[in-house]
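One chain of protein is taken out of this complex; the other chains stay put.
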Amino acid sequence: MPAPEREMSVALARSAGRRVLWFLFVSSLIVFMIGPIVWLGLRAFSGLWLYPQLLPKQWTVNGWRQVFNDPNLSHSMKLSFEFAPVVTVASAVICLPAAYAFSRYKFPGRRFLLISLFAVNAFPKIGLYISMAGVFYSLNLISTFLGVVIVQLIGTIVFMTWIPAAAFSAIPRSLEEAARDVGAGPLRVFFRVTFPLAAPAIFVAMILSFLASFDEAQGTFLVGVPKYITMPTEMYTLVLNYPEQVAAVFALLLAVPSVLLMALVRKHVMGGKLAEGFQIR
Amino acid sequence: MNRKHLGAIIVLALAVVLASLAATSKAATKRQAKTDTIVLYASGDVNVQSLWQQYIIPGFEKKNKNIKVKFIFSEHGVQDTTTLARIGAAVKQRKWPGIDLVDAGLVTTLATDGLTQPVTKATAPNIKNVDQKLLTPVKGAAIPYRGSSVVLAYDSKNVPTPPKSLGALLAWIKAHPGKFTYNSPNSGGSGYSFAETVVDSFIPANVLRQMQTGYFPNLESNWKQGLDLLHSLNQYVYQGVYPNGNAAVLDLLGKGQIWVAPVWSDQSLTALKTGQLPPSVHLTQIANPSFTGGAAYLGVPKSARHKVDVYKFVDYVLSPAAQTQIINVMSGFPAIPLKLMPKAIQNKFADVSANSLRPTYAQKQQSDFKAQWQQNVP
Partner (left out) sequence: MVLPPVAVIAVFIGFPIVAAIAYTLGRAGGPNSVVASLGQRQFIVQHGVTLDAYRDILGNKTIHRDLWATVWVTVLATLVVVVVSWAIALYLRFSNTRLARIVSGLSVVPLFIPVVIASYAMLVFYSSDGFMRSVAYHLGWHSFPTLGYTLWCVFLAEVWVNIPFGVLMMSSGLNGVPDNLIEAARDSGAGMPRVVRSILLPMTIIPTVIVGTFTAIYVLGSFTVPYLTGPTAPNLLGPSMTNFFSAFNQPQQAEVLAIVVFVLALGIGAVYVWANVRTGKRSAVAP
């Protein structure tokens, strides 16, 4: 084959080869990411399904009937939706002022406190439970709404301090100073200038906190029993003991609110300023 | 757009807070009507859950309209440690642990550590029918309410003549690689029983008796032979993995992936009834030695509330009516003598009752055994 044609066919083969590789990568990624969820979704509607069939032989809504007829499951669903918003709002109220302080004031030990807020979350929770039981008892918080809120709130503190702090830091002080120069009081400056600019990041932090509270299982059981059993705590029983169909149904139900929230957050988070939120300045 | 989103969320959250506050205050006013609520915590497999929730509790509440029983369930006892800690902390501080009655493996630990209330004939008259020998391992501070034994399940289609002794079973396992398994001892009692039975076959009788009644860490060197044998079985076990929990093993048996397995008598009889196990699966007991079995205990934490109501409930559980349900629903052995049960039941269990089962180790000895298994076998 003459030289230039050989070169061109080699180049074509190489680019075709690259395309095939690329196609393989993307398709296996898609299968890897959503395959398990789709597979589980199919199980939620399956009656008889034997290996190695790729689809169930019988379809049924029996699993759904079982889940909705179970009084424990519907009650735990209601509870999960009661706790998560309360925890999110409480976390915002407690942490946002601190986030502002971390961002605007350079007090001694600032970095240390910021890091330690993050560090204590790395401690494996099972090791904490025994000691925590004692503390909660002496404060009379066991089996109270407030007790569960505190346990879930602990998991959200990192989100609610770090992300807003970075957002506040990104707002130029000159804007705030300009507002103050024209006579606005500090609160007015905060609500009219600072807060709206930081709002997207705060919104993201609230969504992440909501999900952290929603997902919390072991701590809630320690403190909430017998009155307050949320969906994730209920899931342990289901996943290991009920037939796959029932577990699959409950799994889908648990995922629905998350999917809805994802639609809200996607635009703000993808391509947003998330990375800056995790830098210690 | 951002402000609107945020505003919407804040309004929603406030609405939820107000709603829940309203709900809790409504519940508070309802509670002022004269019903007591006692809380029952149970852990185990799903059959235990349905026994309490669908049969015994409704039966009791129908007879006692002023007592409500709130039921909390924890599978495989995953939450048992945290619950043990809570009860311990509460009893020590003389506060209510959130639970008034416990049905779980941890009850024996609570009882031997003095955290549960001894229940006497004065408070629950039906206790007089229970075999007093069953009260010794728990120092009288817990109430045995049903019995179960681990038995051998086998698929009669593929195993026409099942092994009848431990020796024959071990030979069968080696002759049919991949067709047998047992769950890890720390995740379920059926697998635990198999492992302990193999080890017990090498222990002299007097040492065994000591281990069944007390905690003797210095005697644990007697386990070595049995543990080595269990380790040698790794290559013959289904996929070389020990499943997590009793139900997982029943699942494999039902799907036909294995042919022989140790199972709880009550759990497997129920599974046969519901069709989870095909009718070709049969049960048998082995000899020399047989698998272990024993009683399940109820415990009343010392700082429980409404103790009078709790004793009434315990008394109901020991009544022939409730015990019949335990047999019918869970295929368990009754804790009271058969002569007090209806004739049909007596015929079913000709000569078996909770106390004629081969006992297992004392609670702390069991924990050490599980640790040794984990370290030396898989």
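All chains are identified by letter, namely A and B, in their written order; residue positions are counted from 1 within each chain.
Methods note: contacts are C-beta pairs under 8 Å (C-beta built on N, C-alpha and C of every residue); 3 or more make two chains touch, one makes a residue touch a chain.
These numbers come from a predicted model, not from an experiment.
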I'd like to know which visible chains would be in contact with the absent chain if the whole complex were considered. A, B
Given that one chain is not shown, which residue among B:Gln53, B:Asn126 or B:Ser184 touches it? B:Ser184
Of the listed residues B:Asp36, B:Glu61, B:Asp131 or B:Asp368, which contacts the missing chain in the full complex? B:Asp368
If the hidden chain were put back, which of A:Trp64, A:Phe102 or A:Tyr228 would touch it? A:Phe102
Per the touch rule stated above, subunit A touches the missing chain via residues 25-26, 29-30, 32-37, 39-40, 43, 50-54, 94-95, 97-98, 100-102, 107, 113, 115-120, 122-128, 130-135, 150-151, 153-154, 157, 160-161, 172, 211, 214-215, 217, 232, 235-236, 239-240, 244, 247, 251, 254-255, 258-259, 261-262, 266, 269-276, 278-281
Could I get the residues of subunit B that touch the absent chain, sorted low to high? 77-78, 80-81, 84-85, 88-89, 92, 109, 113, 184-187, 215, 217, 239, 241-244, 255, 257, 363-364, 367-368, 370-371, 374-375, 378
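Please note the rule applied: only the chains that are shown with their structure count from here on.
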Need the CA-centroid distance for the pair subunit A / subunit B, whole Å please. 36
